[in-house]
Structure formats: C-alpha cells, structure tokens
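To start, the structure itself, in structure tokens.
Here we show just some of the chains, and they stay where they sit in the whole.
Going in written order, the chains are labelled A, B and C, and every chain counts its residues from 1.
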Amino acid sequence: MKVSVFRKEHFNAAHRLHNDELSESENARLFGKCNYPNYHGHNYELIVQVSGETDAKTGYVMDMKVLSDLIKQEVIEAYDHRNLNLDVEDFKQIIPTAENIAVAIYNRLRPHIDHTKDLKIRLYETERNFVEFPAG
Amino acid sequence: MKVSVFRKEHFNAAHRLHNDELSESENARLFGKCNYPNYHGHNYELIVQVSGETDAKTGYVMDMKVLSDLIKQEVIEAYDHRNLNLDVEDFKQIIPTAENIAVAIYNRLRPHIDHTKDLKIRLYETERNFVEFPAG
Amino acid sequence: MKVSVFRKEHFNAAHRLHNDELSESENARLFGKCNYPNYHGHNYELIVQVSGETDAKTGYVMDMKVLSDLIKQEVIEAYDHRNLNLDVEDFKQIIPTAENIAVAIYNRLRPHIDHTKDLKIRLYETERNFVEFPAG
C-alpha cells in the first residue's frame, strides 16, 4: 500500500503580477497592490509530497534528506533571494502567481522523481493564501 | 491541468451542542461539556479551497482577493461575534457541530463559485479538532 | 541564577464586553462587535511563566507536570466551556477583557506558587490579540 512523504522547504523572493499584453490600467484593475511597479515579496513555504510504495530495506518511500537536497538544488538555488520576474527564466513568459509558481516547481522536480511515484506541490505565498498542484 | 487555491479566514463565535428532541440527561451524556447551558465559544479558522483550470490572462484559478471578499460577505458577516444557536438562521434546526457548520458554509458559498470549479471547506474548531467537507 | 519555565494550556469560553453602568449606545460605541448581546467566544491560549532558582536535586525550577495540574485545577476547571460573564464569579463585577482575565488568572495562581518565585501570565484571545500581566 502507498504512503505519502512530505518535505517542507522555504525561499524568500520578490515578484509582481503584470501581464505585458494588457494596458497599465487593466493590470492595475486585475492585480491591485500585487501590480505595484517596484515589486514586493514573500516568504514562500514549499511542501513537496511524494507518494509510493515503501522500500522494504529502508522503510522509506523516499529518503527525505535526498528529497530535501533535490528541492534545494532544483528549486531553492534558482528562486531564493531572487526577483522571480527579472531573475528566473521560468517566469519570462509566465506571470509568477502562486498557481504558476507551483506548476513551475512541479515541472522542475518531476524529471528527478522516480516515475512510479506521484508528486504534488503545495506552496504558501502567505499563511492565508496557498495553492496545490495537481488539484486534489 | 487543475490547480487548487486556498484562502484562510476566521471568525469568533459562541455555540453549544444540544438536540431539542432529546432529554437533558441524554444531551449531557452525548455532548458533555459542549452541552453546558450558557454557551462557550471558539476562534474558528476557515480554509476555503477552490479547484479548477488556471486562467491564461491572469494566472489565477480565482482571484484570492475576490474569494476573500466573498467569504467575508457570505460567511464572516453572518457568523462573526455571533451566537450560532441564537443568532444564525442556519442552525435553528441543525446542531452547530463543526461538521454541520462546514456543510452550512459550503452551502452558502457554492452558488457564488463558478460551477466548473470544485469547492471544499476545512474548518478548525480548535487546533486539535477540525473537519473537511466534502470528505477526501 | 534564575531560569523561567513556561507551561501552555488552553480553554474555550464565551464572553461579551459590557459595562453595566453605561448606556446601551455607549456600550455599543466602546465595544463594537464584542458587545453583541448573545455572546461570542474564543479559544484562549494561556501561558504561565514561573521564574526562580533551579533545584539542584531535580534540575527543575518547578515541575511542569505539577504546574500543569495546578493550572487545570485552579483555572481551566473554572473557565473551560463556560460563559465568563454568566458562570464565573471573577467577572460578576469586572468586564472579561483579555486584560482583566489575565489579572484574574494571576490572582487565582499566585497563592499556589512558591513566594520566592515570580509569576507572569500571557493570554491569547486570538492569534492576533494577546496580553501579558504583569507588563514587561
């Protein structure tokens, strides 16, 4: 039977929400304070869930130290203390909403997780606003 | 693919658990301290989850500011700083257990959420007691 | 040298803020939603701090199990699942604001704590509103 393991990591980043194809007033209307021109930022809390069979030799679905190192290498290294709009390739064409950041993190991690295992991302932008991908 | 967004709000309310169709002793046996006659209360923490496709223009499943305003208008306005048994129509015929409050909140919000999107309610009565509707 | 030990307990209670010597409109103006007639309630989180010398035999300032039992007997037993205005003698003449509840808890515990030790009360009415007595 399958067990899920979860590992929590965090990063601090600046961003703003802006759609280059829309007018300034439309951007202001859609995104409010999140559209302010000089960026704001968050302490993002990231929870990565991996689900699968437990290995008989180790009692692990996946070694959480290995999972932690993987998240640090593939996600934290690229996002932490960065401006998501200006510094991160993932968001050159895509607005860095919490929803889109979660999908981008999924795409960064999926190739590195055993294909027999399921992957889910939960991302807290603030304590009160968070997202999950895939939905569940 | 679908993403879930979650918005957390809170309200403070008084309630007591009492089934008018049962005797006082049966109520005391079933509900213990929660049946005390003069009410007690809680800081209810409410998490509303909406799941669906991300909008290409905004990068949002649903604008969390809009979701927050909706929860405040439809739920917090009616429940906050109120006595659920005496002041809130939803619980005139229904015992305000955490389970029933979660279902009532679902019913208040469902008509206002796009029908292509799924809705789920999580309600914390205390840090140690909480419920989710629909189950899953 | 002195060490402080802290023990956290909780209780759920209903209350309302109302000064019997003032008019209804003055009460409404002063206390807003906290003055609603049918009570509301909170999950009160209580932290009791005792400071003094560490005992050489036990390595304890005060056994936290003993402190926990004392808080349960002197405070939780009287306040939990109660209506502070209607059920608790402490608030017959005193408005149950967080400030006044903290002082009342101090007065309940002080006689039972060794007089060589200092006592301080922190009380969370919500995660965002809390008080400490004595100030410091």
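Structure notes:
The definition used in the following text is that a residue touches a chain if its C-beta (ideal position, glycine included) is under 8 Å from a C-beta of that chain, and two chains touch if they have at least 3 such contacts.
Computed from a prediction, not measured in an experiment: that's the story for all the values here.
Of the identical chains in this model, 3 are shown in place, and the full complex in the file is built from 6 copies.
Note that only the chains that are shown with their structure count from here on.
Viewed as a contact network, the protein chains form an open path, each link joining two chains that touch.
With centres taken as mean Cα positions, chain C sits 41 Å from chain A.
We define each chain's centre as the mean of its Cα atoms; on that basis chain B and chain C are separated by 28 Å. Those residues of chain A that touch chain B in the complex are listed here as 17, 19, 22, 30-32, 94-100, 102-103, 127-136.
Residues of chain B that touch chain A in their complex: 1-9, 51-52, 54, 57-61, 63-65, 68, 118, 136. Within the complex, the chain C residues that touch chain B are 10, 12-15, 33-34, 36, 38-43, 80-83, 86-87, 126-127.
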